[in-house]
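For reference, the structure is listed below as structure tokens.
Every protein chain but one is kept in place in this view of the complex.
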Amino acid sequence: MGTLESPYECVIFGGETLKSTLRLVLSFLLINFRDRFVFFMNIILPVIFLILFGSIFGKGGAQKPTTALYSDVNVKVGANFVRLANVPSKDEVKNLKYDVVIVAINNRIDVYVKSPIDLAQGEFEFFRLAYASAKSEKKVVEVREHKLNIGHSISELKYTILGVITISFLSIGLNAGVRIYSDYVRYGLFKRFSVTPIDPLRLALGVGSAQVITGLLSSALNVLLSLILFGENLFVPLNTLWAYLLVVIAAIMINLALGILLSLLFKKAAPSLSQLVFTIFIFFSGVYFPVSILPSYLRVVTYLTPPRYVHLLLQKIYGIETVNWSHFLLICIAFISFGAMMTGLATRKFLQMSDTA
Amino acid sequence: MPKVWFGRDLVVLDGLYKQLFLRSKEAIFWLVVFPTILFLILTSIFGNVEQNVTVKVAIIGESEILERAFSGIQQISPKFFPYSKKEKIKEYLKALERETFDVLVVLPEGFDAIYSRALLLRRTKFFKPVTVEVHYIPVRDGSKLAFEMVRGILDTLDVQDRVEMVIHNLSTRRVDYNNFIFPGVVGMAWLSVYLFGFMNDMLWLNRRKMIKRLSVSPFNLLKIYLFVAIVNLTSLVLGISILTFVAWLKGVDVVSYLPSLIFNSLISALVLTFLTLAVLVFENRSSAIVAFEQIFFQVQMFAGGFYFPLKQIPSFVQVVARFLPITYTVDSVRKVMGLNSIANNHYLVPLVYLLISISVVITGMKKFHKFEG
Partner (left out) sequence: MRKNLRTVLRVENLRKYYGSIKAVDGVSFIVEKGQLVSILGPNGAGKTTTIEIIEGLRTPDHGTIEYFGTFNTITNEVKERLGVCFQENFFFEELTVLETLKLYSSLYNRSLPLNEIITMFDLEESLKKRVRHLSGGQKQRLAVALAFVNDPELVLLDEPTVGLDPHARHHLWDVIKHFKSLGKSIILTTHYMDEAHQLSDMVYIMDSGKIIAWGSPQELITSSGLNAVIEFPATHAHLFEETVVTGDVAIISTPDAPGAIKRLLDVGVENFIVRHPTLEDVFLKLTGRRID
């Protein structure tokens, strides 16, 4: 192989250079799996979240009933109601282990609230409507339903599993960004690399690719565990595999960029700040509970968090019309470009001399 | 008899206090400020869930009867459009798809008149129900809920007033979600201080060879551990004080909580101090400990019923929760308000943890003193 004339004239995919790029990818990948902290945050924590949240939202694991009901007509109610066979006496009401006991007889509804927490009054109002509806023998208004079909529905469990995968991407990208561009810079990795003829682009590619592969492996593990533990099939059909790969790359790259940004702005404080960002994003990204329950000012905040978009993109792959395809591609391309730009620029910056006393 | 307390102890304590707390912005943020921030976040997310969930209903057509019916229900925000707009139904359906509203109701022209006539003829053979078209998107939870509510209202326009509902509050107290979440956030603060504070401080002292340095001086190492625990207890007290003050501003009944809060904070501090020391006897590699901290923190926080009532979560998670000590101390704080999920024996599991941890620390003391990085 001939010598190089300029530092940046390196061909990335050619002979020895390809081998060297692959070696870099492999090295960063091995670190992701061998370093206990990184391995835990990227692989184990998402699995723990999957088991925990999967159990909470999964089949048979739906919320335990909190309301006992006796009604003289058959009222359509949700899963948090348990029907009683007989009218409970006052003592029985007191002894029943439910937060609320409802007795509906002859157009009168008695709601016994046992929990001291203020419960949603809307729930009771909703029951009153349902009871009145069941009572009405001949309906004066006939409701003609028109279902507007805009795609498939998604179960709460699927929503959560996709949320867990989204968070694992956040963890992988963010931690890599901070670790490599804050910790490793301080420890002298870039100093060591800068005396070698390494091309910044090649190093950036090595960093990015290793994280993308980690993201693919971590998400594949979660998809597999979802099937084994909860019977939820999230395997992507072959014809949309491209979209899945695109989302993984986009998610990792945008989170990597976020980690790099923290490293550039906060230097030594970046690692602890990234943990704060991680924790806050879990709450704000609408990953574990629907954004619709957030107050409107917080709903705006969710749109500033990359995981919110990644979660929407992932849902799109599973047939939920969260965004249209052109927006899907636009977001992916924007995330990948921004991530690639940040990774490239930061790598180049840190490979240049560190001229301090 | 040897003197137990020397003036130099104060110097050491002062040094540790400055290094580990006062001059560590990170410690101050995570241990003192973050619990309050989390409390504010959680109460703003869950505190007013009901007010946040309002369904937007678009109605094409005029109807005073419906306006009246909708106005009685807080959760619905209706918007009426003149009947003439019916020609532009496609635009309205697009708006429905764009989530401008959750459900679209199309009334027949002169709904009120037709409805009143139908009501009169109800028991005759001339009765003909009034047909109302309702468009919604079943795959969207919000839209589905809106549809169910609108259907309920339309179904019961005639009988609604006849159904009487009486709410009996059997509990003597009435508390809001803020009161429920407060002990959960306190629990999170306990965990932060001991897992991310105390445990990391011990690791830091070890990594920087401070333990090694001190172990060759006549200074008793046990005192160092005690001092580090005291420093962290200070941050705990400070963090919980700020949190309690903010909670009081947000209407939490902190006066009722206070005695139980103090008692359970001390129990939790004791259990967590010895538990973390016991773990450090077995393992002192930084990366493994950080992993332990995260696992214990996340599992205890999410499975332990900190943010939602334990009795509502599935049995599997409850089993996990019942093996964790802080589940009980948080629940015990809630007991004063009758918000507990566990009926009794709040201190059995924490006590078992404490005894096992103490015996591990005592038997492993030698290994512990040979703290090597």
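By written order: A and B. Residues from 1 in each chain.
The rule is simple: a residue touches a chain if its C-beta (ideal position, glycine included) is under 8 Å from a C-beta of that chain, and two chains touch if they have at least 3 such contacts.
What you are looking at is a predicted structure, and each value in this text was computed from that prediction instead of being measured.
Shown chains touched by the missing chain in the whole complex: A.
Listed residues A:K191, A:H327 or A:K349: the one in touch with the omitted chain is A:K191.
For the chain missing from the display, the contacting residue among A:L24, A:V310 or A:M342 is A:L24, taking the whole complex into account. The chain not displayed touches chain A at residues 1-7, 10, 16, 19-20, 23-24, 27, 30-31, 34-35, 184, 187-189, 191-199, 353-355, 357.
Here is the rule we go by: only the chains that are shown with their structure count from here on.
The geometric centre of chain A is 19 Å away from that of chain B, both derived from CA atoms. If you check the complex, the residues on chain A that touch chain B are 35-37, 39-41, 44-45, 48-49, 52-53, 55-56, 58, 60-64, 66, 93-94, 97, 107-118, 120-122, 124-126, 128-133, 135-136, 138-154, 269, 272, 276, 280, 283-284, 289-290, 292-296, 298, 320-321.
Residues of chain B that touch chain A in their complex: 25-26, 29-30, 34, 41-42, 44-46, 48-50, 52-53, 73-75, 93, 96-97, 115, 118-119, 122-123, 127, 129-139, 141-142, 147-160, 162-177, 179-180, 285-288, 290-291, 294-295, 298-299, 302-303, 311-314, 316-317, 337-339.
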